[in-house]
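Only a single protein chain was left out; the remaining protein chains are all shown in position.
Order of writing sets the labels: A and B. Residues in every chain begin at 1.
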Amino acid sequence: MIDSVAVGGTATISRGALQALLDVLAAKDYEVFGPTARDDAIVYDRIARLADLPAGWTDRQEAGRYRLERRDDAALFGFSVGPQAWKRLLHRPVETLWTMRRTEHGVTVESRYSAAPKFAFIGVRACELHAIAIQDRVLSQGPYTDVAYTMRRQNAFIVAVNCGQAGGTCFCVSMQTGPKADSGFDLALTELLDVGSHDFLVEVGSDAGAEILKELPHRPATDDERAKAAAVVARTKNQMGRHLETQGLKELLQSNLTHLRWDDVAERCLSCGNCTMVCPTCFCTTVEDRSDLSGTSAERVRKWDSCFTLDFSYIHGGSVRKTPRSRYRQWMTHKLATWIDQFGTSGCVGCGRCITWCPVGIDITTEAAAIRANPQPPKGQQHGDS
Amino acid sequence: MSMASIDTAAPLSDPFVPQIYRVDRVSRELPDTVALELRPIAGSRPPFESGQFNMLYAFGVGEAAISMSGDRNNGAFAHTVRDVGAVSGAIAKLSPGATIGLRGPFGTGWPVKQAEGSNIVIVAGGLGLAPLRPAIYEVLANRGRYRRIVVLFGSRSPDDILYRHELEQWRQHLDVEIEVTVDHANADWHGNVGAVTALIPHAGFDPHDTIALICGPEVMMRFTVNALHDAGLPTNRIFVSMERNMKCAIGICGHCQFGPTFVCKDGPVMRFDRIAGIFAMREI
Partner (left out) sequence: METLEQILQQHPFFVGAPADLIRLVAGCGRNHTFHAGEYLFHEGEPADEFFLIRHGRVALEIVAPGRAPIVFETVGVGDFVGASWLIPPYRWAFDARAVELTRVTGIDAACLRGKCEADHDLGYEMMKRFLPALVKRLHATRLQILDVYGKH
């Protein structure tokens, strides 16, 4: 082995060394998750061998459409993002918050946070790194901390992958979230697949990443390899399937809350909530209180929720957002406008999942463009100035 | 891992877990409304600001967001609870000695300090008097710091007047103006009948140096804001208390969003000019 690579430095590893990476992480008690083909999609699940990765597969994505197709090469990461985001593991769909027991001596509450799992994520895309950082801001950096999320997050080892191609609905370039992973990872890989060679340029993102790299067969990266990696990223950058104009977007949406376009999209939207399920930054949850029949034990369970459900905004015998129109408006204006007021960045990372997985193919970039093309601010407001 | 560091040496206290409290006292305010005083089983209760709320948990049933409605100097948390559903109903049926879960205090408080040196007009509608009562106590306890103090209260009928005994006591202050009105009454009632907004022209305060606190059903707050604004109050001196669906009360479940605000952490008390654009908009 050579000297350890500093944070920010690069190295090259072979395809075989990737297996060593999986082995090293497993040996250190990480639960290793990565992309794998299942149910005609590429999802994140436990992986142990390189054979678990969808080698030679790619995806074709369009509004309301997702298909896997065979590639004519053996790329291990030759696809973009599938229906699931890493939030499925970090911000779990179902989570027991606490259990409570009532005896004649009193009431005891038990928070069930014990040891959090140690995750290793293989193949995290640049947009997903930003999405994780966005959820960090909401769940770990607010005035109150989601303890379970924070513990899982702290223990996670992240191996990013720079996209070798853009997906049909991708627009990370518009959102400035990719295609190159530039922070938030321990190691970042760029797949260099050529005739006769299958290597990965490795960029070290943290001390933990440097430590792991030390245990893998690796060699210093050549200038040529670095140039090839840059070319991969540049090519991907030019392939974006969508574009979202973000200049003044927040103000545009917040001053067009009564635009007729909302009625237009409401005629198409089924309020199915798919977009919120696949979106890597959507974080809304609800709680369910349960107890046993004897009334001596109770628990609270937190579950993913969607602002598209009718009950989401229920108060005083009815819902504030009764119509699908108001709920679609809520989702889109939150994602692209009020998120900025709340958390300082857009809530959208341009991954395109909401476009791909919408059963009727509603495209957030098209909706925003339609409003931009023909703004309809509401008539003079009362209390305009004071 | 590359994220903002969290101090893992100290155990992370979990804001989702309720503290256990005991019901100290229960008093019936109205046929469907009780006042509960709650004391923690261990330790003393945390301090709170007028206008803040707690999430009260009825064992096995669920949580409800209830504003604190008592005196800040009292050792027990007072809450006024109206039976309108499964959770509030279960809480309203608790007896002294019963245990109850509590998370809080959460949210923003009334600008009681900011109003010092000015006139203060407090307009309450129905149960909206409950979240305002701690502010009224504070203001009366520090009478010298305010100029005119006006409390306007609108209720459904004379039988529905909340804290009637206390309103009568407050009226005994010669230097405080308390006006009560009801939406309808029979001839036994010799007081005002009409919308609470009708009391405003008669209240006679200088709109150029007044802070207004408003709490009640949203429709009532809308009418009241308009009436105060028509009377000359600027919207950055009018404060309302908002309500939305709440699950976590700590800003991470998303339910209580109202435009760009989270009612649980940017509210419930909000300065009106900050929400003026969306307040009267439908389904926001």
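The definition used in the following text is that a contact is a pair of C-beta atoms (placed from the backbone, for glycine too) under 8 Å apart; a residue touches a chain by one contact, two chains touch by 3 or more.
Owing to the predicted nature of the structure, the values given are computational and were not obtained by experimental measurement.
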Of B:76, B:115, B:220 or B:269, the one touching the omitted chain in the full complex: B:220
Absent-chain contact - pick from B:96, B:191 or B:232: B:191
For chain B, the residues touching the chain missing from this view: 32, 82, 84, 125-127, 154-156, 160, 181, 183-195, 197-198, 201-202, 216-217, 219-220, 223
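The definition used in the following text is that only the chains that are shown with their structure count from here on.
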Chain centre separation (chain A, chain B; CA means) in Å: 39
Chain B-touching residues of chain A, taken from the complex the two chains share: 97-98, 100, 102, 106-107, 109, 111, 113, 133, 136, 138-147, 150-151, 153-158, 183-186, 205-206, 208, 257-258, 283-287, 289-291, 295, 298, 300, 302, 305, 307, 312-317, 320-323, 325-326, 329-330, 334, 337-338, 341-342, 378, 381-384, 386
Interfacial residue positions of chain B with respect to chain A in the complex: 1-4, 6, 8, 12, 14-18, 20, 41, 57, 59-63, 84, 99, 101, 225-226, 229, 234-236, 243-245, 247-248, 250-255, 257, 259-260, 262, 265, 272-273, 276-278, 280-284
